[in-house]
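Here the complex is missing a single protein chain, while all its other protein chains stay put.
By written order: A, B and C. Residues from 1 in each chain.
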Amino acid sequence: MTLRVGLIGAGIMGADHARILSQQIAGVSLHFICDRDTARARQIADDTGAAHVSDDPLAVINDRQVDAVLIASPDQTHAPLTKACIAAGKPVLCEKPLSQDSAECLDVIAAEVKTGKRLVQIGFMRRFDLGYVDMKKALGNGSIGPALMMHNFHRNVSAPPSFTGQMAITNSAPHEFDIARYVLGEEFESISVFRPKLADPTKVGAPVFMVLTTCGGQIVNVEINNNAAYGYDVRGELVGEKGSVFLRSPVASELNVNLQSVISYPADWRPRFAEAYRLQNAAWLKSIETGKPVGASAWDGYASTLVAEAGVTSLESGSAVRIIPIAKPALY
Amino acid sequence: MTLRVGLIGAGIMGADHARILSQQIAGVSLHFICDRDTARARQIADDTGAAHVSDDPLAVINDRQVDAVLIASPDQTHAPLTKACIAAGKPVLCEKPLSQDSAECLDVIAAEVKTGKRLVQIGFMRRFDLGYVDMKKALGNGSIGPALMMHNFHRNVSAPPSFTGQMAITNSAPHEFDIARYVLGEEFESISVFRPKLADPTKVGAPVFMVLTTCGGQIVNVEINNNAAYGYDVRGELVGEKGSVFLRSPVASELNVNLQSVISYPADWRPRFAEAYRLQNAAWLKSIETGKPVGASAWDGYASTLVAEAGVTSLESGSAVRIIPIAKPALY
Amino acid sequence: MTLRVGLIGAGIMGADHARILSQQIAGVSLHFICDRDTARARQIADDTGAAHVSDDPLAVINDRQVDAVLIASPDQTHAPLTKACIAAGKPVLCEKPLSQDSAECLDVIAAEVKTGKRLVQIGFMRRFDLGYVDMKKALGNGSIGPALMMHNFHRNVSAPPSFTGQMAITNSAPHEFDIARYVLGEEFESISVFRPKLADPTKVGAPVFMVLTTCGGQIVNVEINNNAAYGYDVRGELVGEKGSVFLRSPVASELNVNLQSVISYPADWRPRFAEAYRLQNAAWLKSIETGKPVGASAWDGYASTLVAEAGVTSLESGSAVRIIPIAKPALY
Partner (left out) sequence: MTLRVGLIGAGIMGADHARILSQQIAGVSLHFICDRDTARARQIADDTGAAHVSDDPLAVINDRQVDAVLIASPDQTHAPLTKACIAAGKPVLCEKPLSQDSAECLDVIAAEVKTGKRLVQIGFMRRFDLGYVDMKKALGNGSIGPALMMHNFHRNVSAPPSFTGQMAITNSAPHEFDIARYVLGEEFESISVFRPKLADPTKVGAPVFMVLTTCGGQIVNVEINNNAAYGYDVRGELVGEKGSVFLRSPVASELNVNLQSVISYPADWRPRFAEAYRLQNAAWLKSIETGKPVGASAWDGYASTLVAEAGVTSLESGSAVRIIPIAKPALY
């Protein structure tokens, strides 16, 4: 059986998903590439052998030939389109964030709960990265003892000029919030945000450094550094009472020249998480087949947005902010 | 367009190929799983959604529904089945070695040359490993200067009791011979084989250490250690006049416990080269589509077998043995 | 010229200093080993060829044969003995902390200022560790741009049962406070202390996680984990606007066995910082000869104690605490 997927959004992430679905996973056909910019959609479709293009996401979602939907369109469209998928009764893999507004996340949750069925997966692909999988396993099998702390560092080469102020918290950090929640199996209780000053005070784009506490008493810190300059680099360590687990990034080779041993950093997240995206998308399609949801749920989308909102408040107030979620519906 | 593949051989490698083709590559359908042991073939077919099973490789090769053939059956069947594919005009990916007998490799080459068309790819998947790709690139772009030496180390946890004497040279080493030929872009001229003694002289399975010279004057050494005990571990270094490139193995995480920082080794080759197999098989299928051959050819299969034969002679004689290939046909 | 040193304190650190002075540095003679426990002092003297033993630190300090004093006695004696050295006009290397009470540090500073001469060096040996030296150099030469953040992790295998509560801040953290001040060339402005919960709430010895801001606007975090179990491990990273520098620990070899690649951790700080202690002590003796002070001063001792005091307040209050030093005397 071949699943026909409608892909909404043909930007960088959309193009990547099109490539993954068309090349690295069996049993799936790209039925639609949908983008406002139909020329762009057409190009991706030509590259990947997708059957159709469209500029109307709702038409794609509701097309009877479309079995499942992958949303990679701009952030503000995620929630409404996900709700449209729920309304159509179709499984959907929605890129993070579900919404930058926790209330809107709750709308999606309410809609999904009403159907009584899990339809939504959020694109927190790190849950499929083998390093985080190892971390979670080490915690589960007791080899590092009970968890105490988790240290997380996220660095991009550079952010667009528009990427300022609180966007480090609302756009980049949710990956870290989600993976820490997932690895630890805990919800967050509070967040304190710190921000260093750039040498040139007229510039924007300084990192944020966050310290979170979990309901289980763990401390989690998150550095988001979107202008780290030196490379795309994600690091993490889970510290337990008996030991710790470090994340390692994929390295294929080492170059020795000019009195230096050099390992290259990727310029963006794609080489670093290529395998995680592939495994995530394959697991999503498999979960549609088996009916057993995997990966991050709409609830997880809500939880990380709620943390980000508290983070923004903390950034503004300079104090720790408490995170108070609604009661988790039984569906999740 | 979906390519229908007939997979011949449902052993460990065959099962792996079935999994790769059925899960990790788009645009391909497993049309046949063929094995003498039809129960085994049936199980793989059930696991991977293959359409049919068979115990008759020639019937599979000649089936009109089969577009391409992947041979992963026992070594001695590789050459005759590859010839059957050539006779049927069908593209074939044949696991290494093409044959352990260079004369038989020449038979295959003669048959392929007669068709005037490249149909055969040999499963030297390391050519698709990102580390070796980096090596070749560093040599090509001049960053390490002209090549001088290549150091290669191949280690398995343990070999079956049957895996003794010269099999390290004839079965394991061809991967090293091929990748060195490929990275350096050179043919080998001579080989000298050395073998350490095991502490218990009644045991078999000691490593072999080989030193090869290329026609271009490089020195290549190859350690094959099939009972290395500590893990599956492949290492390589290409040394040029201005620098060197090291291979790195994939590592997802690092565990700190009991006064130790621990990186796990895989127990066999599959995790180490999972990505290389996936990329090789995808490139093979793509090459059928485009008509542009990629990867190792029948000639490459012959070349590495010829080196292995000289290696066996050197192991017996204790002296360096010259390697004298036939003239390379224009097809390659 | 041979400097005659009086060593006060023959505990673990004292014994180490005796070994360093008697074996790894030229031009120095151990004139006295002084300890309440004269048997212990005698044993160290025998091991290291020290001339005399004593149980009276003041007699040692004031002995006319003693050119310089190294204080490695219990923490509460540091300040009074350092003052005695100042009174005697003798150069002194005092193990950290100068005092756990910043007011007492100010007493020492006042005494030294009165002499108009730098006599006191504090044993913050990390300033001589080659990794931190590299960090400071990378910041100084601009290769990583202006400093933004510094991440510091200090882990011991286990702390004695008495080592609880705030001692992680007052005893271990000063090394981190000092090295961050030194590398960044900045004073601290505030500190916020977080503490995870142990799984067994009746146990003591949980780590502390601190976030500090500097007057220059940098963020510094410090983890002190005295019961880290897995090994003695100190890590650090300095993050600038253009790149970062990581500390690396000394590693002599790597063991491959049982499907693992293993690097050993030391059980305590001595192997990790052996070279830094040697370099520190040699630099101290050299500075006596040249009259040019090196290393951490009494002011540095005060500064890190002041931060620790603020840290203890923050631990108790759960809020950020501002750090307000006195004006720095011109002597420093």
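By our rule, a residue touches a chain if its C-beta (ideal position, glycine included) is under 8 Å from a C-beta of that chain, and two chains touch if they have at least 3 such contacts.
Since the structure is predicted, the reported quantities are computational estimates derived from the model, not experimental observations.
Only one residue from B:L58, B:M149, B:A274 or B:V294 touches the chain missing from this view: B:M149.
One of C:M135, C:V211 or C:I224 touches the chain omitted from the figure, and that residue is C:M135. With the whole complex as reference, residues 21-28, 49, 129-131, 133-135, 138, 143-144, 242-248, 250-258, 263, 275, 278, 282 of subunit C touch the missing chain. Residues of subunit A in contact with the chain left out of this view: 157, 229-231, 233, 256-267. Subunit B residues in contact with the hidden partner, per the touch definition given at the top, are 145-146, 148-149, 151, 153, 192, 194-199, 206-207, 209, 211, 213, 216-219, 221, 223, 225, 227-230, 239, 241-244.
Please note the rule applied: only the chains that are shown with their structure count from here on.
Of all chains, the one whose Cα centroid sits at the greatest distance from that of subunit A is C.
Note on chain placement: the centre of subunit A and the centre of subunit B lie 37 Å apart, centres being C-alpha means.
Chain geometry summary: the mean Cα position of subunit B and that of subunit C are 56 Å apart.
Residues of subunit A found to touch two or more other chains are 242-244.
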